[in-house]
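This view holds just a subset of the chains, kept in their places.
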Amino acid sequence: MHKNSVAVLGASGYVGRELLEILARHPNVTIEFTSSQSEREINGHRALPLEEAQKHLGDVELVLSCLPHGVSRPAVEEARRAGARAVDLSADLRLSPAAVYGLTEVFRPRVPEAAIVANPGCYPTAALLALLPFAKAGLLDTSRPVVIDAASGVSGAGRSPKRELLFAEVAEDFRAYSVGNEHRHLPEITEHLKPFAGEVDLVFTPHLLPVKRGILATLHLPLKQVLDRSAAEELLLETYRGEPFIRVVRNGIPSLKDVVYRNLAALGVAPVKHVARPMLTVISAIDNLVKGAAGQAVQNMNLMLGLEETEGLRC
Amino acid sequence: MHKNSVAVLGASGYVGRELLEILARHPNVTIEFTSSQSEREINGHRALPLEEAQKHLGDVELVLSCLPHGVSRPAVEEARRAGARAVDLSADLRLSPAAVYGLTEVFRPRVPEAAIVANPGCYPTAALLALLPFAKAGLLDTSRPVVIDAASGVSGAGRSPKRELLFAEVAEDFRAYSVGNEHRHLPEITEHLKPFAGEVDLVFTPHLLPVKRGILATLHLPLKQVLDRSAAEELLLETYRGEPFIRVVRNGIPSLKDVVYRNLAALGVAPVKHVARPMLTVISAIDNLVKGAAGQAVQNMNLMLGLEETEGLRC
C-alpha cells in the first residue's frame, strides 16, 4: 500500500509528541523525519536540527510544523518552495490569507486543495465550535458582549522549564492570566467569528488548571431571542449532524473527562434563568493536545492527502 | 484567664473539622462538646449525638453550627431558647431577618450584639467582597448583567461519600455545574447586593476544581464609567483599608495559593480592553473552608464574645 510521506518539525514539545503518537499508528503515512533543537531521536523517529531538516522538506508530501510562533512561518514557506504542502500548528498564519484556517468542521470544503492549512489554536477551537452555530443562525445579539471564561491544562503552556509551571507551583492552585482581554489568541476568535456575526465584543479570560490536558470553555452568549434548552441543542445537533468529532451532550454538561485523549469536542447548553434579556451558556470541552492541536492537524492532513478524515483518529 | 465556652454542632464534616482545628489553637475559648451522628470523638473532642448535644446547649456561651441545611435552623433556635448565642454556618438563616448576615467586613457593626449570626456561604463571600465596593460607590451599571464564573475545590462539596466526588472521577477533570443560574446560593448573592445596588442581573456558574480547597471567582462587572486599573485598585484599597483579612493585589491577579490555609480574601482587577462599554474583571480568591466558612465564623464569634477579631486566626 502506498503510504504518504510526512515530516514533523518541532517534534519535541507536547504537541509534537502527541502528533508523533497519532501518526505512528496511522495506517497511511510514514514519518520520514522530525526536527528538534535538543534531541536527535524522538519516540523512535530520527530528529534533525531544524537547519538540517529544512534541506529535506522537498522529500516529503506534507510537512506538519509544531515550531514556535515566529519560527514556523519561514519553515512552512520553505516547505512550499521545496514543493511540499503544510499544516502549520503555530499561530503564525491563522489570520493570513496565505493559508486556509483549518477549523475542519467549518472550513472543510477549502481544506483538500489548500497548499497551507493554519491549524487553529486550542482556545479558539473550543470557543468557535461553540459560537459559530449561533452566529450562523443569526441568533447572537451583537450589541452585548460574549463572555468566555476558559481553563486549560498545563500542557497548553508548553514543555520549556519555567518556574510558574512546576508541579509544586501549579498543583492545588488555579489562576487566571491575561485578564482584561490581554490574551494573544483573542483576535483569532474575533476574526473568524466576523464573517458569520460581524463585529462582536468578546471578554475572554483564560485560566490555568491543575490538570495535564484539556480545555473547558464556559461561554455566555447574549441572544436576540429566548432559546430553550431543547431548541439550543437542536441547533447544535443540526449544525454538526454527521460530524464524527463533535458530540452534543443532551440534557447534560460535558467535562474534561469526556474528551481527553480523544479527537473530540463536546458541547452542552443551558439557558440562563432570572435575567432580563436572553442569554445562553454553552460549555465546550476539548483535549488541547488532540482536537485543539495534533488531532485536528491530522483531520486536515487526511483531507489534504485524499484520505478518510477519520483515519488514525479516535473519538 | 477566663475562657469562653463554645460547642460545635455537626463537627465531622470538612468545615466542622477546620473549625475544631482553629478553636483548639484559640487562646480564649474552650470547646465544651461537639456533635456528630457517626463519631463519638473528633480531633480529641467529645462528640455527642445531636439529640444528646441539644440538651446541653445552655451550658455554653456560644454555639457554632455546621449542621446540614434544614437541620441547622431548629438546632440554632434551640440554642437560643437555652440561652446561648449562635453562629450558623448553614444556609438556613442567610436570608432571614432573624439573623445578622456575617460578612464581617461589611456588616461588622451589627455583629457584636447579634443573637444569631448567619455565616455567609463560600461562593457568596468570594463574590460579595469583590462586588460590594463597586456597588457601594455607585459604579455598577445595573442595566447589564454581572457575569461570575467561579471554581471551588472539592471539600466544598462535603465529606459524604458520593461517586462523583471520588478521586478517580475528579482528578484531571474540570466541570461546570448548576449551569444557567440554577445554583441554590445565587439568591444569597443577589439579596445582599440589593441594598447597595438594587436589582442586578447575575449570571453565576460554579465549577468543580481538582483541588482540595479554595475558591477562585472571576467576576465581570459592567461599569457606568471607565475605571483604569489603578483607580479600581484604589477603590478596593480604600474600601478595605485596615482590614486584616483582605488583601488587594496591586498590578497582579491573586490565585488559590495566595489564600489557602489562611483566613484571607485576595482581590485583583483588570479593566477589559477592546469592548464598547466599560467593564472591569475582578478576581477574588478565598479558602472555602477558612474565609469561606470556619475562619469567618471565628471572626464573628470573636466579635460576639468581645474578643479581638483576629484572635486565633492566621492570614
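Per-chain residue numbering starts at 1, and chain names A and B are given in the order in which the chains are listed.
In the analysis below, a contact is a pair of C-beta atoms (placed from the backbone, for glycine too) under 8 Å apart; a residue touches a chain by one contact, two chains touch by 3 or more.
What you are looking at is a predicted structure, and each value in this text was computed from that prediction instead of being measured.
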Overall number of sequence copies in the complex as this file defines it, 2 displayed: 4
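We take it that only the chains that are shown with their structure count from here on.
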Gap in Å, rounded to a whole number, between the CA centres of subunit B and subunit A: 38
Residue ranges of subunit B touching subunit A (in the complex, touch as defined): 144-145, 147, 149, 151, 169, 171-177, 179-182, 186, 201-203, 205, 207, 209-214, 216, 218, 220, 253-257, 260, 268, 270-277, 279, 281, 283
